[in-house]
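Every protein chain of the complex appears in place save one, which is left out.
Order as written gives the chain letters A, B and C; numbering starts at 1 within each chain.
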Amino acid sequence: MIAVLKNTATKDEISNLVTWFESQGLKVNESRGEYCTVLGLVGDTTRIDTDMLEGLEIVESVTRISEPFKKANRKFHPEDTVVDCGGVKIGGGHFAVMAGPCSVETREQIVETAKAVKAAGATMLRGGAFKPRTSPYDFQGLKEEGIKLLLEAKEATGLPIVTEIMNSEHLPLFEDIDVIQVGARNMQNFELLKALGRTNKPILLKRGLAATMKELLMSAEYIMSEGNPNVILCERGIRTYETYTRNTFDLSAIPMLKELTHLPIVADPSHATGRASLIKPMAMAATAAGADGLEIEVHPNPSKAWSDGAQSLTFAQFEEVNKAVEKVRGIL
Amino acid sequence: MIAVLKNTATKDEISNLVTWFESQGLKVNESRGEYCTVLGLVGDTTRIDTDMLEGLEIVESVTRISEPFKKANRKFHPEDTVVDCGGVKIGGGHFAVMAGPCSVETREQIVETAKAVKAAGATMLRGGAFKPRTSPYDFQGLKEEGIKLLLEAKEATGLPIVTEIMNSEHLPLFEDIDVIQVGARNMQNFELLKALGRTNKPILLKRGLAATMKELLMSAEYIMSEGNPNVILCERGIRTYETYTRNTFDLSAIPMLKELTHLPIVADPSHATGRASLIKPMAMAATAAGADGLEIEVHPNPSKAWSDGAQSLTFAQFEEVNKAVEKVRGIL
Amino acid sequence: MIAVLKNTATKDEISNLVTWFESQGLKVNESRGEYCTVLGLVGDTTRIDTDMLEGLEIVESVTRISEPFKKANRKFHPEDTVVDCGGVKIGGGHFAVMAGPCSVETREQIVETAKAVKAAGATMLRGGAFKPRTSPYDFQGLKEEGIKLLLEAKEATGLPIVTEIMNSEHLPLFEDIDVIQVGARNMQNFELLKALGRTNKPILLKRGLAATMKELLMSAEYIMSEGNPNVILCERGIRTYETYTRNTFDLSAIPMLKELTHLPIVADPSHATGRASLIKPMAMAATAAGADGLEIEVHPNPSKAWSDGAQSLTFAQFEEVNKAVEKVRGIL
Partner (left out) sequence: MIAVLKNTATKDEISNLVTWFESQGLKVNESRGEYCTVLGLVGDTTRIDTDMLEGLEIVESVTRISEPFKKANRKFHPEDTVVDCGGVKIGGGHFAVMAGPCSVETREQIVETAKAVKAAGATMLRGGAFKPRTSPYDFQGLKEEGIKLLLEAKEATGLPIVTEIMNSEHLPLFEDIDVIQVGARNMQNFELLKALGRTNKPILLKRGLAATMKELLMSAEYIMSEGNPNVILCERGIRTYETYTRNTFDLSAIPMLKELTHLPIVADPSHATGRASLIKPMAMAATAAGADGLEIEVHPNPSKAWSDGAQSLTFAQFEEVNKAVEKVRGIL
């Protein structure tokens, strides 16, 4: 960490600050210039609050050199983490395909979809029982009933289940769920993250609408610092001024995050683009960029889907996408 | 609402869709062109799910004409809403100044601050007991103890209290709190919004980091649709690529929201700019733009503040800001 | 085009507007609702100025249904355009690899690089002679001398040359250049675009820092409407709040633009990411997403490059990238 002090700082003020840093276990290296003095802080700065430091009158700016995430950091954990999701592995060369409808609607819909996506090569079933919707007047999901239907689909196919949680009070309902998803809008719902950190369930953590990669990693750190190492990251597009696509799919985040962290990273081309016609090229691109898996919306009849129909694939389209993705995997 | 259909849509498909719209109580007006057919839908379209519509194969695009928010909409409620916050009114010409530290730290700190900001003209005391922090290693607030200290400061000064909630399970602790704040990161924590909608407490709803005005209003609608009409909106800056300021203070949102909604709107120059030196001009600007109140961070000793020191004002600075704001109010 | 009129519009005002639209050769379809009246305009609306329309007091909003670009529009020109770049084709299945240094520095550097990239599979040589730099104090390129060196490299290898223009007055210098590049910062330098439209040179038009896809297409339209159909689009990343990468590489733009336009689309992973370590995965991803070519920075000694060293590849790295890209091309 580097603290730049204003040239109005007195010797005494500087020396007091240096003493305080040393009391925090840090080694301080001082460098005086014409316009400022620079302090180089060496040691474990994770617990140093940069906001507090920048609040000091003599401080001009503070820059972290080492990243503030620790448990998620590849520097301290060089090998890839492999997460076991109800028997299906992800990370470290294991590639997972999570497919299914945006919302669970009926037993028939979810069981039929589970069978179809399994036949087409999916390794996990996704489906929303609790649905975060921008409008209170839009369909909010089947809730508890949806969880039951997902478990029936699991029984029928053996596919592990991925589904979203919105409230830690619902955790008991998720006991037999294999992977708990945290949606983009809850990426910084720190109370929820901490509650999930106290379980040992695999957590699929989706990047927030306007979250930086660092914030995504800090949210993973919230889960991991409570004791749960089973975090899977998910790039699902970020918000920009572009309107042809629903979000801007930040695929560079995949190899970038791979450098920064050992956690597996999944890509969601359905939410990232919002357009069925873009899923195939973007699923291939995400795979080529190094993703450890994909999350793709599939529906028996997308035109009639209760939510997010525009971005859902038919069974036939999903099969075609999956074959194309497998070809890409073949050359990696 | 306007639905544009592809020129590949057949007469039968169009007529089926029209029949369905009519079954939803809408009047449909059809207009055929060379490249597309346009359906104008008249009536209450609040419950029509645009995602579902856009998922239909024959639909090219859907545009809402009437806003999807209803209870928050000025069209249906032309007079300004006035919210009573423990005796202090806000909205409809009533201007409130909420001042205090980012975090409650000690009894002395919060009581001393309460007295000072009251003397300088503040009408409410703000202070964080539960603190959402990007890093799990940063100070997370005094929690329950912080709430108690805030209530002591209220007793000492009579100032109503504004403080943030992060988890609906904590609601019992907020019984004597006058205004419950929902932070930017929780603006789309719909479970929390619904729980707050079932209380009758004034809710200060902060705009999300990358939320549009429409999303802010839809989140207000979540609270209001559960029965609680006491919502106060807060503009606190949005995320852009600019780095000199912490966020980009979207002051145009104030008069724009005033046109769209009858709810009071407060501005928070402290979080919006992240720099103490910008608070005075931006508090004045927000007032000139028509804000119904301000939320400002004040600390007895900003350099030692446990969080957000860089943006906190001293008592003397706050007094100066408040005087300048009163001058602006004088000419409105 | 759809115009929504306010419910305060009188019958006379509406009828005057309808008459005016009809005088512009448009068919008008009217639909009255409780809160607004909707006019559907059918015909060639390219020359209707939406800003002007929105300025009318009785108009609430205007939405274009058909895109305002015509010559670039795939609807009116369904087959892929193939651009001939000094003998190397791009588009319609022809894939081009443009490689070379950010800046031309010396004869030795550019000739050596040309030979190396040709040997590794590049089909065109890129190199900057005129360099747009944020700071007037940074290296601005060798200018005329740089163009000469590029032409020497062309003579030595036969590779067609791509290089950037910043001022239409320099056009005579570009007579023997095969592809003229318009940089991101000049994407809306309309005077330059019009001047290039009056040549018949292939133009590589890079997407602006914060340009939408529609704006990129409108800028292509500027060139094409002056008579030059040889436009190649380039996605090179857009500006967001993410800081780990220099820009956010919007790869979804590639298949999206392919739907909207018949023009070839190239991707530039070097500028998009700003990091050499990300070039390989992102070049593969861009190819998988359907790009018609790549623009990649290569330098004999990236650590000593006069500009953009951080994102340049060595010859060996470029060869490895190119092999990986060819594998991806093999499965498409």
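We adopt the following convention: a contact is a pair of C-beta atoms (placed from the backbone, for glycine too) under 8 Å apart; a residue touches a chain by one contact, two chains touch by 3 or more.
Predicted, not measured: the structure shown is a model, and the values here were computed from it.
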item	value
Residue touching the undisplayed chain, where the options are C:108, C:191 or C:259	C:191
Full-complex contact with the absent chain, from C:85, C:218 or C:283	C:218
Residue among B:248, B:301 or B:314 touching the omitted chain	B:248
Sole contact to the chain not displayed, among B:1, B:129, B:166 or B:286	B:286
On chain B, residues whose C-beta touches the chain left out of the figure	210, 212-214, 238, 240-245, 248-256, 259-260, 272-273, 275, 277-278, 281-282, 284-290, 327-328, 330-331
Positions on chain A where the hidden chain makes contact	2, 4, 27, 29-36, 38, 40, 42-43, 60-61, 63, 65-66, 75, 239-241
Chain C residues touching the omitted chain (full complex)	46-47, 49, 51-52, 54-57, 68, 132-139, 166-169, 185-186, 188-191, 194, 208-210, 215, 218, 221-222, 225-226, 239, 302-312
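The rule is simple: only the chains that are shown with their structure count from here on.
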item	value
Mean-CA-position distance for chain B and chain A (Å)	26
Intercentroid distance (Cα basis), chain C paired with chain A, Å	31
Overlap residues in chain B, where contacts from two or more other chains coincide	239
